[in-house]
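Note that this complex is displayed minus one protein chain, with the remaining chains in position.
Now for chain A:
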Amino acid sequence: MIRFEQVSITYGEASAPAVRGVDLTVAEGELCLLVGPSGVGKSTLLNAVCGLVPHFTGGTLRGRVTVAGRDTRTHAPRELADVVGTVGQDPLDRFVTDTVEDELAYGMESLGLAPDVMRRRVEETLDLLGLAGLRDRALTTLSGGQQQRVAIGSVLTAHPKVLVLDEPTSALDPAAAEEVLAVLQRLVHDLGTTVLLAEHRLERVVHYADQVILMPGPGAAPRQGPPAAMMAHSPVRPPVVDLGALAGWSPLPLSVRDARRRSPELRARLAGTEPRPPEVPGPPPGAPAPVARTRRPRRTGLLRRRAADRAPDGAAPGAPLAEVRRLAVRRGRVEALRSVELTVGAGETVALMGRNGAGKSTLLGSLVGLHTPASGSVTVGGAVPHRTAPGTLVRHVGLVPQEPQDLLYADTVAAECAAADRDADAPAGTCRALVARLLPGVSDATHPRDLSEGQRLTLALAVVLTARPPLLLLDEPTRGLDYAAKARLVEVLRELAAEGHGIVLATHDVELAAELARRVVILAGGEIVADGPTEEVVVSSPAFAPQVAKVLAPLPWLTVPQVARALEATP
């Protein structure tokens, strides 16, 4: 159905091709998963299928790409619209009309289908994707999962033979992602649609795939094969596969079910031991938390300044970094938070979880004073966030927003760092030193938009840390990160926690929460429904349990490294 013959693609002025030596065939009716670290050209390959590369993006394509017998060299994207449907990561950016029904019909109108055919297909698609009750709704009022289903539906109505999806679930909570994947599964099984899919969150999709195309690194030729065999060589793989590799199972398990059936022996081996907490369990005794600095120009050297910073001149050392008491926040007519209680201490890492729209971001926003409480109180390091001037507040609390790009204004990394030093009233070079530590090997002249997702997040983190806030908040930090970038982030955050920073993460990523957080808080409909140690909260929940916990339940293991350490200890 899709054939790549000796394809290499070079963009405008790039010195090396973005992808080269691609020789692939995707057979009809397969669900094919494209796997690889960030920046290996997955999106380039996907866009080559629908003709956007090179017709829309520019660049040179060597070799030949054919889709359903049509050569993309001679067919512009609009002439492939009836055989290829494309769905991106952010559906809202790609909607052309304003209501669900019009959006479903838009593609067909462009193709010039007869009105009765259009009407019939829209009705069928509404039922197929479970959208019938939403048919007259405005697109902006839908939830993320609903929007993504509309985006899929809007390309399905043209009856494409091939569906190309670029990270369709990365912005969604686990339940909404299941919704979207169930739809894809049904398309492949019932309608014989060929699906080509790229996704970073392999734990969600790898067990649905019939074929995996592995792109091991930039410039390396992709390989194709059955999922289990490809996972054995893949630099990125989900925890269940890692666990399988650790336990020496062959072929590797792809789903929790596979692994669970092979795990009795492993569980027996682990039964006697207790998981030890990760190597940095919190602030080492005696190391005081970094406390809020007062606004005072310092002209001393780096080391002396550090020593000065540690001198407690703000809040008392034992006091919690943030206290939320019976907080209620209204956003328009919606009560976004209702009687929320939360205390975060120094060195503590808390994960906020819950479905999209549960109030996670609102809670983080309240902690930095973006929302005014309707009732109740918020105090961060003794200050009331929404009444504190931004310049003072950054010394108490820092938030890395969902789009780290929002924090970055300058043209180069160096300029960004200089601006951060000025904003935080810190000595020149503070931010650059942090960048060098967190993100080695990034040159001063790089434009922040040219960094990868993970690097941009880390740069934003460094910018926020320049003011040395004792409390650090991160909103959805792993969106769009591959496993390597995620591991790096986990390391950085653990170090920061060990230095005494309090960290609050809002995340859908159960694996991240399991690795990092000692405590999990679950929000639903603006209320806290669970608050406790990660092992207790997460293991008992089917939606929020990490894969390792599901495989090894009822044992309280959460992550592969924990299991690995235990196995080393008991040979």
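Everything below uses one rule, namely that contacts are C-beta pairs under 8 Å (C-beta built on N, C-alpha and C of every residue); 3 or more make two chains touch, one makes a residue touch a chain; residues count from 1.
In this section, contacts and distances are computed from a predicted model.
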Expected UniProt protein name for the omitted chain (select from "Circularly permuted type 2 ATP-grasp protein", "CbiQ family ECF transporter T component", "Germination protein KA" or "Protein-methionine-sulfoxide reductase catalytic subunit MsrP") would be "CbiQ family ECF transporter T component"
Out of A:G21, A:G39, A:P77 or A:P427, which touches the unshown chain?
A:P77
Pick from A:A14, A:A27 or A:A138: which residue touches the chain that isn't shown?
A:A138
Given that one chain is not shown, which residue among A:A27, A:V117 or A:A221 touches it?
A:V117
Contact residues on chain A toward the hidden chain run 47, 50-52, 55-57, 76-82, 84, 86, 88, 90, 93-99, 101-102, 105-128, 130-138, 140-141, 143, 145-146, 154-161, 179, 186-187, 190-193, 333-334, 357-358, 365, 368-370, 389-391, 393-394, 398-399, 401, 403, 406-407, 409, 420, 423-424, 463-464, 467, 525-526
